[in-house]
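Here the complex is missing a single protein chain, while all its other protein chains stay put.
Lettered A, B and C in written order, each chain numbered from 1.
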Amino acid sequence: MAKEVQTIGVLTSGGDAPGMNAAIRAVVRQGLARGKKVKGIKRGYAGLLQGEIIDMEAKGVSDTIQRGGTILQTARCSEFRTPEGQALGAEVCRKHGIDGIIVIGGDGSFKGAQKLAALGVNTVAIPGTIDLDIACTEYTIGFDTAVNTAMDAIDKVRDTSTSHERCSIIEVMGRGAGYIALWCGIANGAEDILLPEKYDYDEQKLVNNIIANRKRGKKHHIIINAEGIGHSASMAKRIEAATGLETRATILGHMQRGGSPTCKDRVYASTMGAYAVDLLCEGKSNRVVGYRHGDFVDFDIDEALAMQKQLPEYQFQVCRNLSV
Amino acid sequence: MAKEVQTIGVLTSGGDAPGMNAAIRAVVRQGLARGKKVKGIKRGYAGLLQGEIIDMEAKGVSDTIQRGGTILQTARCSEFRTPEGQALGAEVCRKHGIDGIIVIGGDGSFKGAQKLAALGVNTVAIPGTIDLDIACTEYTIGFDTAVNTAMDAIDKVRDTSTSHERCSIIEVMGRGAGYIALWCGIANGAEDILLPEKYDYDEQKLVNNIIANRKRGKKHHIIINAEGIGHSASMAKRIEAATGLETRATILGHMQRGGSPTCKDRVYASTMGAYAVDLLCEGKSNRVVGYRHGDFVDFDIDEALAMQKQLPEYQFQVCRNLSV
Amino acid sequence: MAKEVQTIGVLTSGGDAPGMNAAIRAVVRQGLARGKKVKGIKRGYAGLLQGEIIDMEAKGVSDTIQRGGTILQTARCSEFRTPEGQALGAEVCRKHGIDGIIVIGGDGSFKGAQKLAALGVNTVAIPGTIDLDIACTEYTIGFDTAVNTAMDAIDKVRDTSTSHERCSIIEVMGRGAGYIALWCGIANGAEDILLPEKYDYDEQKLVNNIIANRKRGKKHHIIINAEGIGHSASMAKRIEAATGLETRATILGHMQRGGSPTCKDRVYASTMGAYAVDLLCEGKSNRVVGYRHGDFVDFDIDEALAMQKQLPEYQFQVCRNLSV
Partner (left out) sequence: MAKEVQTIGVLTSGGDAPGMNAAIRAVVRQGLARGKKVKGIKRGYAGLLQGEIIDMEAKGVSDTIQRGGTILQTARCSEFRTPEGQALGAEVCRKHGIDGIIVIGGDGSFKGAQKLAALGVNTVAIPGTIDLDIACTEYTIGFDTAVNTAMDAIDKVRDTSTSHERCSIIEVMGRGAGYIALWCGIANGAEDILLPEKYDYDEQKLVNNIIANRKRGKKHHIIINAEGIGHSASMAKRIEAATGLETRATILGHMQRGGSPTCKDRVYASTMGAYAVDLLCEGKSNRVVGYRHGDFVDFDIDEALAMQKQLPEYQFQVCRNLSV
């Protein structure tokens, strides 16, 4: 039967994302407001296994909501993928009196939360990843900041591309998902976007498009390349050879993971943090918080991991129509 | 029976909002992509009555998606509130061959669209206002940019408030609506927010809260004041007198209306612009585009104007719990 | 004879300015690199008198160079303006073993440093003020950040002024000095600037200029008003009445004092902090660090306070010529 937790542990796992600190702060303060103890687990599951656990007070998370990164840090942990590691994790929780854990991370991290739940530690997961590649939710912590960071950088590349009448390939993050690429494609008015979900990459078509645009008077040609679609630098060389136009590649890289979170990331991450605490207070376990159809909701982690996500087709078509 | 339009007019009306240019650009390019002519009407309904109408080409909206303000400009127009003005507006449309109009603005502007629809010009409205105070939609063009601008400014005020251990009242925009204030309240970790929707303003309670926080060691006290709740400068004087703590007011003002739009504002405004064109192409009229429950949708303007909107109660409680 | 100090105290005084943390960090780390102890004095001279003094370690200033405000805080202190207060200040220094003090602040703060020097505590002052109103130096900590903050805000106001064809008065900081106003006047392409140093304010001339510009097709009229030249809101009302054009005032206020420092503010503040330590290590006292004619230099505080500063006449003329 559902048992309300007394001591909540919180950790961040997987790649960091702007807004994670807002979520941590919300867990701490909502937890305290609801009469719980809150403990911070450093460096994700790795720190859990090492017992790197600290008490969290309201004041200790002051002045963190506006900061990038995660004050609890994060790390990979292959040991926690083994049954022995998971058992040790649950054991450490019990030793520290932690009967509920909130895990902030991507779907890899959710699987860890599933295991802890199965071993008797109540768990709630919060989707934290800049990639937006979690099926059960329309919002993940960090995407809004990352996509604005990428967009601002591409605006700058565009300035210099126009001055030099250059073709520019800009590679954005997203692992296997094209959300950052699609949003930047629309927001930066890119001439082409290459998305893993729409994998019809045809370099000759791209080259023809560049040449046609130049003839119509376009002063630059911006191509947004989602991570994982070919190698941007070699692509640039081939396109330059084929079109005769100066072509340069920029790989935005890790700057997309940092920076002060946007307003949306602070507000939604705060709300999700509070919501996760409320779930634990209701005795729930093995849940993941989502934002869906305009509301903050929650799902069973097993169901959530089984869902499929698709790029919004209408916006993809819009992007095509608008980049003339 | 529904008649597909041939020539689409587009205007911006009411207060300007970042992202309006993205919507205009989308209307132009989606319109052209669907084989329509597109005409720009300058300075809102005022320009319509004056016949300030220009042809729009795909190239003419290049390099506008990232710009604040509205390239079509906007103005107030009392004449268009009269039946004579409305009849003239419809007449001007016919003279210029405009059989469909897309109006980007707030709910005041929607009423103008209703009238034109009644007079036989097919109309679709797009919600454009930084205030987010339109009931039928969870998104309005410009809110995301405005709230980030306000948040960034408040982060800066907070730096200096902490250095001087000062109390700061920051007045944000919103007319009768507290959305900007609530979002900044959460995102800036404000100690107090004063909202029109939650009007229980009790200055003595506020003063007690400030004094209690100072005793607990808080180095600043940030109060977000929604436009319209009292006079920030006089409030600051009274609070300084009552608490003995240096208290300063800042009214953020018109800077909240400008600036390069955020990624969300560019992407959603672009999508709404394309969507509005698609509605006209389907022969629809008297519609307003909305974003609701995770999808772009449309409503009859009459129904939309009759809807009621409420501040999200859960987030308001979260804001209270987190600002300890 | 010059005596090298052993323990350096550092304090920030007067209004805070972005970059002060970079200077504090540099004092701490350069001091330690040169084998000194470093102590932080909280809340300026007020904290000195209260003995609010803490040991500073290299790690304690990690992650501060990018932060606005001052981690040591600042406060006004009327007591330190009296001979008794100053004697107490010197006494507190001796009690804590502080034989050298670095004061970061404006010229009011320099006078306190003079007094401590006269009482046997070696002192070096660093110009820290967003107003740039210190005669011996072409650089003061915080001006570069403040002027960029003001410029960005005015760019945003300009967007909406253009959309509405509005006249905008924007009041920037500067106490009695017009540097922020002049720089923004040039950088924002303002139509008019009102400066204390060029006080020939003639409202009728201003009104004529606005009307003439409107006739020539200018879509906005931006007036930068230095703090202290009349009351911006009343001015706006009078101008609206006289020109018939919608006119709005924005007072940027305290946001100009906060925010993450610009690169120049970080680099110059760091250099000045290190330079101040070097002066104390050479046994110097009653000195102020400056940046002048392309080099970091130092002056006797008495001489520095006697210098006069003038707005650059050529740039003022340029501003006039370019704002057609």
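We adopt the following convention: a contact is a pair of C-beta atoms (placed from the backbone, for glycine too) under 8 Å apart; a residue touches a chain by one contact, two chains touch by 3 or more.
None of these values were measured; they are calculated from a predicted model.
**Student:** Considering the complete complex, which visible chains touch the unshown chain?
**Tutor:** The chain that is not shown touches these displayed chains: A, C.
**Student:** Which one touches the absent chain: A:K59, A:R94 or A:K156?
**Tutor:** A:K156
**Student:** With the missing chain put back, one of C:M20, C:I65, C:I104 or C:I193 would touch it. Which one?
**Tutor:** Residue touching the absent chain, from the options given: C:I65.
**Student:** For chain C, which positions touch the chain that isn't shown here?
**Tutor:** The missing chain touches chain C at positions 25-26, 29-30, 32-33, 58-59, 62-63, 65-66, 138, 144, 147-148, 151, 155, 162, 183-184, 186-189, 217, 260, 262-264, 266-267, 270-271, 274-275, 292-294, 296, 314-315, 318, 321-322, 324.
**Student:** Which positions on chain A touch the chain that was left off?
**Tutor:** These residues touch the chain not displayed: 12, 15-16, 18, 43, 67-70, 73-75, 149, 153-165, 168, 219, 248-259.
The rule we apply is simple: only the chains that are shown with their structure count from here on.
**Student:** Using C-alpha centres only, name the chain that sits farthest from chain A.
**Tutor:** C
**Student:** Between chain A and chain B, two touching copies, which fits better, same or different residues at the interface, with half of the numbers shared as the threshold?
**Tutor:** same
**Student:** Roughly how many whole angstrom separate the Cα centroids of chain A and chain C?
**Tutor:** Computed value for the inter-centroid distance: 39 Å.
**Student:** Round to the nearest whole Å and give the separation of the Cα centres of chain B and chain C.
**Tutor:** About 35 Å separates the centre of chain B from that of chain C.
**Student:** Suppose each chain is reduced to the average of its Cα coordinates; what separation in Å results between chain A and chain B?
**Tutor:** So the centre of chain A lies 28 Å away from the centre of chain B.
**Student:** Where in chain B do residues touch two or more other chains at once?
**Tutor:** 155, 162, in rising order.
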